[in-house]
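Can you keep this structure in mind? I'll have questions shortly.
Every protein chain but one is kept in place in this view of the complex.
Then we have subunit A:
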Amino acid sequence: MPRFFRNRQLILVLLIAVALIAAMAYTYDTERYLTKAESVIGSVFTPVGKAFYRMTNGISDFFSSIREIGTLRATNEKLQKEVEKLRKENIELQELKNENLRLKEALDFKTENPELDLKLASITGKNPGNWFNIFTIDRGKRDGIKPGMAVLDEKGNMVGQVTQVGETWAKVLAIIDRDSSVSAVDVRTRDNGIVRGDSQGGLVMIYLPLDAEVLEGDIITTSGMSRFPKGLVIGKVEKVTKEPGALFKQALVKPAADFERLEYVFVVLNMTETGK
């Protein structure tokens, strides 16, 4: 028997590697409901992740206030404690105020757009790596979420689309991911194109015709030619470029949604069934 077949560890490792590659090939680019096992793992993880995600926004404020307290004079120790206590309370109040404001904005958007059937969801975590812009939300199949639904921020700006759905949670592919593409239109000139992510937090609108009159500052929205509702704000044009010899122009677009500070999102439940 060749020596290779006697090394059981290596054979096992190779089998696992092949299985992983097969899993990757089978699952990538598919919108699907997650299997029971995957769904359970996420359901256990989601509440803990959500608590941590919420906490982190407070933590950055908390540390900066502690640093300031360290610089006060020793004689003011008593006052310091008072200040610390008040600051903590203040931060808590600020947090509540911010949360209130965000939810109020969300409510405003919902009442102003009765034609959209929206479901509010909180973000529970973001992809830990640097290559993919995917985040998880705390709503799933049970709440009527389906793969392919559009996701908006609390002001109604386009954030991404649901890709995989578990029982109580779902994964959302952000529009700034390299793999995301959305059919878009310039509000002013009605030029059509496709908006893709560059994974550095920006967007590029490609396939703009050479005679397109897209200018810096133009608002880009969804075009209604895909299954997304039309008129959802994607972002603002920052720069229009054309490479010599190219058949199309492209525009750099700054996303309207603030992906760094996203906490709540809306999922659009009434998507059109046509187009993909």
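The working rule: a contact is a pair of C-beta atoms (placed from the backbone, for glycine too) under 8 Å apart; a residue touches a chain by one contact, two chains touch by 3 or more; residues count from 1.
Note that contacts and distances are computed from a predicted model.
One chain of the assembly is not displayed; among "Rod shape-determining protein MreD", "ABC-type quaternary amine transporter", "succinate dehydrogenase" or "UspA domain-containing protein", its UniProt protein name is "Rod shape-determining protein MreD". Of A:Lys88, A:Arg102, A:Lys126 or A:Lys236, it is A:Lys126 that touches the chain left out of the display. In the complete complex, the hidden chain is touched by one of A:Leu20, A:Leu96 or A:Ala246, namely A:Leu20. Across the entire complex, the residue among A:Lys171, A:Arg227 or A:Lys249 in touch with the chain not shown is A:Lys171. For subunit A, the residues touching the absent chain in the complete assembly are 9, 12-13, 16-17, 20-21, 23-30, 34, 38, 41-42, 45, 48-49, 52-53, 55-56, 59-60, 125-132, 134-136, 163-164, 171, 173, 178-179, 199-201, 260.
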